[in-house]
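Omission of a single protein chain aside, the complex is shown with its protein chains in their original locations.
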């Protein structure tokens, strides 16, 4: 498949997670990367509640919902301090990374630029092998999003099984659907 | 798997389809069977628009959205004539069967009774092999429904491939993922 | 003022009221006349819930909310029997009159024709003296409707006071803001 590898995330600070997240650490799971700004009306009305709901509906499935605060305007209003207050007031529970400012003074932050996002909200769907499979801008229908996520989640399960089988085969082991036995 | 085979549909009249539908004729497709009454407020507010949207969102996928008018109260108000006017006014496009009245005078119509439905709206998810996989009563979240439908649709595709493989194998043929070759 | 007198209502049957209603009987109150059809999607989604809410919000004020079932299409579907089932299922509590069919075969019923309504939902605002003050077609904003109703309700209170004063004056009595005394 020709899907493009997802660029790494440049994040200065993480909220709602004890450990920094990365594409490598999430390999094996599908990812819903939800890029937003805290003062973007469409994000507050639709995108953010949708990401929150996806996390609940796909609980237990191999899906990671990850927020990305991609501030490209009003930088002095949407500070990390303001974002933390926002996350608290809205009761957001998914992990959120703060996209790193561009060192050369470009108002568009680094991850947003690397992914070529048009604005906020943007949802990027990344598969279990770390490849971008969909890039969605603006308001997305719940049913359309869930279709796409479920397909990636099923694929992630199949991928996981195949990778175990590949590794085991390489080691000279034998695997059934539920268990693997090492050969002598 | 222990899923129960879906009982056949007892329908007196079909709307929005030139040919009567049946489980056998739809074998190989997942089915969203949406049971409703035209004077049920929850059906009008949530269930019917959701069935209509599912038909659009899953267009091209192996999914059949089928309505079932299961009148169990106000029989003299929700007549076939009234239903046709309702379908016209609301612009419904999915096929709708009228559940057959019980000949013994039970107010609950025959298919509704056979499926053990509690009321309306009810959504029954049937897999490509004709088995009931979910039975959902009342208001259903769009994301939850779409997750379930996508899983059945993917399964339907796999089932189709497997059945071709089985039939071909039975005939002495060999199939790979993308093609089959007949053996001499 | 040049407001047009509201034409009388031609109604074959009343629901949710023990006594037939009429403009004359409601003189002294403002009236929200809500014309609808039970199979009109805009009526079910907006108009009918709005009429129901107006009745609750203006409880205790001199306002009568009156429904009028103005069937101008699908006459064999929207029968009085069907309407009664509809009113029951939706839990409507305001009085509803069934607009009388035209004896000459015109599909538009008599009151609807007399008021020159374009379709459903239509709201007609009638003042305490029985005059049409507003004629609103389609979806109406709650705030806009409430502004208009409150103005008529205040006017109704003033009208009532003035009419008492006029009658009393004619009889040789004297009225203050809160009470009237008869003169010898």
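A, B and C label the chains in the order they appear, each numbered from 1.
FYI, a contact is a pair of C-beta atoms (placed from the backbone, for glycine too) under 8 Å apart; a residue touches a chain by one contact, two chains touch by 3 or more.
Only a predicted model underlies this, so the values are computations on that prediction, with no experimental measurement involved.
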_Visible chains that the absent chain touches, using the contact criterion stated earlier_ = A, C
_Sole residue of A:40, A:96 or A:126 that reaches the chain not shown, by the stated touch rule_ = A:40
*Positions on chain A where the hidden chain makes contact*: 39-41, 44, 73-74, 76-79, 81-82, 84-86, 88-90
_Just checking the interface: what residues of chain C touch the absent partner chain?_
53-54, 57-58, 141-147, 149-151, 154
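In the analysis below, only the chains that are shown with their structure count from here on.
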_Measuring from CA centroids, which chain ends up nearest the centre of the complete protein set?_
B
*When chain B touches chain C, do the two copies use mostly the same residue numbers, with over half shared, or different ones?*
same
*What whole-Å value do you get for the distance between chain A and chain B if each is reduced to the mean of its CA atoms?*
34
*Chain centre separation in whole Å, for chain C relative to chain A (CA means)*: 55
_Chain centre separation in whole Å, for chain C relative to chain B (CA means)_ = 44
*asked:* Residues touching two or more other chains, restricted to chain C: which are they?
replied: none
